[in-house]
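Note that one protein chain of the assembly has been removed; the remaining protein chains are unaltered in position.
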Amino acid sequence: MNKKSIVQAVMLATALSAPFAMAADKPVVGLITKTNTNPFFVKMREGAQHKADAMGIELRTFSGKFDGDNQSQVQAVENLISAGAKGILITPSDPAGIVPAIERAREAGLLVIALDTPLSPATAADATFATDNFKAGEMIGQWAAATLGDKAATAKIAMLDLNSSQITVDVARDQGFLKGFGIDLNDPDRIGDETDPRIVGNDVTSGAEEGGRRAMENMLQKDPEINVVYTINEPAAAGAYEALKSAGRADDVLIVSVDGGCPGVENVKDGVIGATSMQFPLRMASMGVDAILKFATTGEKPQTTEGLDFVNTGVELITDKPVSHIGAKSSSEGLTMCWG
Amino acid sequence: MANSSTLKTTETADHELVAASAGGEVASFEKETLSLVEKTHRFFHANPTAAPAIVLLLAVIAFSIIIGERFLHPFNMSLILQQVTIIGILGIAQTLIILTAGIDLSVGAIMVLTSVIMGKMAIDIGLPAEIALLAGIAAGAIAGYINGILVTLFRLPPFIVTLGTWNIFFALNLWYSKSETIRSQAIEQTAPLLHWTGHTVEFFGAKLTYGSLLMVALFALIWYALNWTAWGKHVYATGDDPGAASLAGIRTNRILMSVYIVAGAICAIGAWALIGRIGSVSPQAGMTANLDSITAVVIGGCSLFGGRGSIFGTLIGALVVGVFRNGLALAGVDVLWQEFTVGLLIIVAVGMDQWIRKV
């Protein structure tokens, strides 16, 4: 026998034995997050664990060491294939780079669902359960414009994004906000190419408080009269608020954000953040586990939400200063639904 | 043996001839004539902090010209000082360790862990803020002690040790905090002392935070210790030539332990500055702090091989990075180029250090 057929024989034997090994055990589902530090993913994991325990599923969790750590996620996928998992839930750090590993998983018969961030191309996964990040941005943009009323025409806007990599989540929220506010997008797949004079500038925050503070300080130096601040997430918003407080402008500026974490909703209650778009990571994870179980028992794959190429896990506007024709929930209601 | 006496006389005579012809002084320190390059080299060798100081000055001048009054305004200058405060404080800790020819990859992790300890003790457990603060500093010292033990007792290379403790401290941080943030408002209500480093005082149009002033005070204190106490000389000697240091009677292990413990405590003070700046206690803070602190030390002219470098060089190194980041942001330059510039500064700094080191 030549080398190739030996390898094939071994693989066949392994593949055949895997279901025998797993037959008596609980079905295995893998959850691979970008990192295990961001509370978003921590809560997602907790939600998945909860659901898995309730449904008698063994959940195996993995994560990258940092945002962008593709290698760890690839290894996790491979581990899950050889463990005979039924399906994988993944928030991809590198939406394009993870695709070959995902294809191998699907060839091996696993159901792969992307959570929060679509793969590139999105069809590389069997399904995507995500927040409509564009809508999330759009809602807070509309809210900001409506709250300012006439003053929206002369607003001064600071855009506090995630980083310089132009990743999908970052771009979607940024561009969604601008569209909602009423600003021409130029290229909707690119941050920072807009020409509207109301935009003072873009800066990056790494999605954390320190970055938020520094970016806000630098923006204020460019134009001390900024009165609207878009932030990529609530930690960045908290940092931006500290800078505004230090500059004595906290009461004159509208801060909007995305996430719906409990600290963020508390900040809405305290007036730090004007409005935030809430995401539902636990719902994402829970729906994902459900879908894999269904696939494992009936072979049925999940359907996408109408009009979108992913399953919308929902987004809600949380604010204590609602404006007409934009549906919103108050911060107290938000506190019952928040995560983290 | 008949010839022995004649042989001896001849040898002695030869010797005396040589002795007579050689110069009389044992060793003298002669005046030499030097070229401009050599003079520059001499100057920088004697004053390693001069190079980053010159870079800082040139950068401030350049950005003032490009951006104008908004850059040079006292408010912006004090803003830059605020922006470098945390890294400056961590840089002090890092400088001490690098002076001993070590390196500490865990400074950022110690900072975040101690910030979480301070926050949890004050808010969740409800201890008085002063106690929480001291507990955090003690925890920092203990973390430093762990690093020190592994380096001295187990003789493991500092790079490897702190690579390991970085992960360990970070994991402890996530576990203790459950990845949850303690909000600024909660801290302001229950333990406002933790925010003290963020409060400001006005000074001729500049807004200085107590955190920045604390940083400058720490720099001065450590400068004194390094230059005016025997301990400081021993730290330099231990990093420069540990064999020579122990032959001279210096207990190098004790010196190393003291350096790591002090560094850990300083990281905890950095945590206090962090809480003052970002308001909240966030387990995700300080992700890049480790490498940023090393960057400040390297650009400041401290040699990674130990035994050389001024502590104020680190302050200048931190300011150089701060000025470039602030200036490029004000000039509207894409963030990518900020990263590029910092990388360039590091390479130039290390290259200069190598050239300066040559005797």
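Read from first to last, the chains carry the letters A and B; within each, the first residue is number 1.
Note that a residue touches a chain if its C-beta (ideal position, glycine included) is under 8 Å from a C-beta of that chain, and two chains touch if they have at least 3 such contacts.
Here is the rule we go by: contacts and distances are computed from a predicted model.
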item: "FAD-dependent oxidoreductase", "Sugar ABC transporter ATP-binding protein", "Protein FixA" or "Glycosyltransferase" - which is the UniProt name of the missing chain; value: "Sugar ABC transporter ATP-binding protein"
item: Visible chains in contact with the missing one; value: B
item: Candidates B:245, B:265, B:278 or B:296 - the one touching the absent chain; value: B:245
item: Selected residue (touches chain absent from view) among B:63, B:236, B:260 or B:324; value: B:236
item: In chain B, positions touching the absent partner; value: 4, 7-8, 11, 15, 18-19, 22-29, 31, 45-46, 228-231, 233-234, 236-237, 240-241, 243-245, 247-250, 307-308, 359
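Following the convention adopted for this analysis, only the chains that are shown with their structure count from here on.
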item: Centre-of-Cα separation between chain B and chain A, whole angstrom; value: 37
item: Chain B - residues contacting chain A, complex; value: 70, 76, 79, 82-83, 86, 174, 178-181, 183-185, 198, 200, 207, 274, 277-280, 282-288, 325-326, 329-330, 332, 334-336, 339
item: Contact footprint of chain B on chain A as seen in their complex; value: 36-39, 42, 66, 163-164, 192, 201, 203-204, 206, 208-210, 212-214, 217-218, 221-222, 235, 238-239, 241-242, 246, 263, 266-267, 270, 272, 340
